[in-house]
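What you see is the complex with one protein chain gone and the rest in place.
Chain nomenclature is as follows: A, B and C, assigned in order of appearance, with residue numbering initiated at 1 for each chain independently.
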Amino acid sequence: MTTTQVTLVQIDNYGPWTVTPEPRREMDLQTLQSRLFADIAEYLGHRDGYAFFTRFDNMITVTNGIDGDAHATLQESIRNRYPVTVSLGTAVSDRPVDALEEANHRIQLEGSAQDEHRTEVLAGEYLTETTPSDLQIAHFDVVNATGKYTDRLNEFDTFINIERAYASLMEYLREAHGALSFFVGGDNIIAVCPDLNESAFTDAVDHVMNDVDVDLQVGVGRGATAHEAGFAAKHALEDCRHDGTSVEITGVPAPTD
Amino acid sequence: MTTTQVTLVQIDNYGPWTVTPEPRREMDLQTLQSRLFADIAEYLGHRDGYAFFTRFDNMITVTNGIDGDAHATLQESIRNRYPVTVSLGTAVSDRPVDALEEANHRIQLEGSAQDEHRTEVLAGEYLTETTPSDLQIAHFDVVNATGKYTDRLNEFDTFINIERAYASLMEYLREAHGALSFFVGGDNIIAVCPDLNESAFTDAVDHVMNDVDVDLQVGVGRGATAHEAGFAAKHALEDCRHDGTSVEITGVPAPTD
Amino acid sequence: MTTTQVTLVQIDNYGPWTVTPEPRREMDLQTLQSRLFADIAEYLGHRDGYAFFTRFDNMITVTNGIDGDAHATLQESIRNRYPVTVSLGTAVSDRPVDALEEANHRIQLEGSAQDEHRTEVLAGEYLTETTPSDLQIAHFDVVNATGKYTDRLNEFDTFINIERAYASLMEYLREAHGALSFFVGGDNIIAVCPDLNESAFTDAVDHVMNDVDVDLQVGVGRGATAHEAGFAAKHALEDCRHDGTSVEITGVPAPTD
Partner (left out) sequence: MTTTQVTLVQIDNYGPWTVTPEPRREMDLQTLQSRLFADIAEYLGHRDGYAFFTRFDNMITVTNGIDGDAHATLQESIRNRYPVTVSLGTAVSDRPVDALEEANHRIQLEGSAQDEHRTEVLAGEYLTETTPSDLQIAHFDVVNATGKYTDRLNEFDTFINIERAYASLMEYLREAHGALSFFVGGDNIIAVCPDLNESAFTDAVDHVMNDVDVDLQVGVGRGATAHEAGFAAKHALEDCRHDGTSVEITGVPAPTD
């Protein structure tokens, strides 16, 4: 049984800010957004959490093991260094999408994303204990993406293929299992999953192949934090690459200490 | 008639680097990738170019008005500050996808993206003159995205809707017109277009509505650089927001001395 | 009685790297150095530590409450995101300079700063318990620096005055007490001190006035971490500003829990 803690990071009133008093330069916005995401990924990553850029103005993060004080410090630090502030909603559930739904609801209750008086919501519940089976993370990539796409097509047509695979997989895993899947660059997709067995991942790979004709492989790991589970998944994916298998699953690690 | 200069930025041999000697921490990779993109967006943006993160290991950029020396300085600066290097291929064409195809080909000719001996390719042709009609850029967003999605659904389900709209639009504009469309965060999509008239944009908006039931609006601008055209597009999109129209096009600006 | 944990961060073999194969662009080096420092300040700051840029290739940090695992994660993260690596030596003592001496010695034992085979030293001892009296930090600034200098002189001549005050104070506190003082921008100097009473700070302020004719004021705080002690010092300095006093000392905070 998984227990996933999800934090939604939402920039307060960002849309109106980007066009006030007139539209801001697009590359300034891109630089701001990607540096803000980088800071959040660095901050949570150093605490063994995971952050995904999603839409940049709303970022979904997995924060098992990271408490309310650490969330408050992150919020304060962003206020001190950026021209924008962020709201943080956190919740815990066995299905990742349910945790997000509740985390998101906590922010929505306080007002609209474009309500200029709703700033720096900090609401949530945080796990006080973690166990090595709390998270299951799957790391997918495309079999031989460089040979089949990158070195042969133009980058946009390569990107179309990767996007199709991502769109197909994200909707499938969301509907079938309440998992949250994120494109993380290159040909890589990371899915934060509930408790799924090998056949569920085989079905997902088959679904994408049948749906959009892109050949995926996937490594799956468990752990007490996103980093632990994700790192095990990366190692399992290396096994796929070396052995030519489609799905490699690493079980719950033995408890340490 | 448009004339678009496209530069493909490709991190050299990045895939192997991310797993050598063993997989690197995912959040370190996310931080590295998004900061590298931020630097490139800042560098090109300050020269009135546009950069899109695309797959992060391959970034598509629009570089009208930016010469070979400036490309060489960017390449050198990345080598001096990052653990990775980049190759840059540049080409010019009236259709954006044709410019990218040729730019990409110049890098592919020198070796695979995962060839450890192919580093820092710098190849291309650069426009020596620019005219105010060179670029046509369209800035799309979703009508009332905050009210319909962000404030009502959980962020992942919101994201699914935005992704569907993006996937539908990017493939349509690529196939119909050779345009290159990029998701830039929130509910915003920027398309680098050949010479298209108002009905072409109306058709695109209609296509997405019929295909995935998401309601888009679009502002379109022209200019000698990506920033000029894109800034005009942003202002036109403001007009859509204020007037409730679906398509607003700003023509070629009068030449300034 | 104070107990200060000091970590020396030394970039490995940095001097030779900056001129290999030929000198690198100075502004690339400045950007690299200041971003590396920013990352370290952010990382340690979020754990209630303090980092000082010092010479940039060698940075002195105060790391009470930050354990060996967190140091290892920082070292790994820098390796993954920069073209350089760092060595980290840590030690604990009642006098800050003695802690630094020992921390530094642990790195020197492994080889020269310019030995290309000595990389990523990670050596040290880390406090396993902290108490609210462990750190004493003093935050100095110049009385009315804006009115006397910034608004009247050119910036270089202002800087000469601030530098003189810093040089005078840093040498005095080092010799008299084994304290470590750092210029942190503007007209601010932060000193990491052993257990000193009010008259010691009055003497320091008098020394600088007599030596270089610059008028300082100082707030002093205690705490279990650099942030706690430094934050109390900032509040005490605010009292100096409001009350026109030269020295304000906040005692050891009552234990929380």
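A few points about this structure:
By definition in this document, a residue touches a chain if its C-beta (ideal position, glycine included) is under 8 Å from a C-beta of that chain, and two chains touch if they have at least 3 such contacts.
Worth saying up front: this structure is predicted, and the values here are computed from it rather than measured.
When the missing chain is restored to the complex, the residue among B:Glu42, B:Asp203 or B:Asp239 that touches it is B:Glu42.
Residue C:Leu100 is the one among C:Ala70, C:Val86, C:Leu100 or C:Cys240 that touches the chain not shown. Contact residues of subunit A toward the unshown chain are 24-25, 28-29, 31-32, 35, 76-77, 79-83. Summarising the interface, subunit B meets the missing chain with residues 39, 42-43, 45-46, 70, 73-74, 77. The missing chain lies against subunit C, touching residues 8, 10, 14-15, 18-19, 22-23, 25-31, 33-35, 37-38, 41-42, 44-46, 49-51, 53-58, 60, 97, 100-101, 104-105, 108, 112-114, 146-147, 150-152, 154-160, 162-164, 166-167, 170-171, 174, 180, 184-187, 190, 227, 230-231, 234-235, 238.
The definition used in the following text is that only the chains that are shown with their structure count from here on.
Of all the chains, the one whose CA centre sits at the greatest distance from that of subunit B is C. Chain nearest the geometric middle of the protein is A, using mean C-alpha positions. Put simply, the C-alpha centre of subunit A and that of subunit C have 36 angstrom between them.
Residue positions 25, 28-29, 31, 35 of subunit B are each in touch with at least two other chains.
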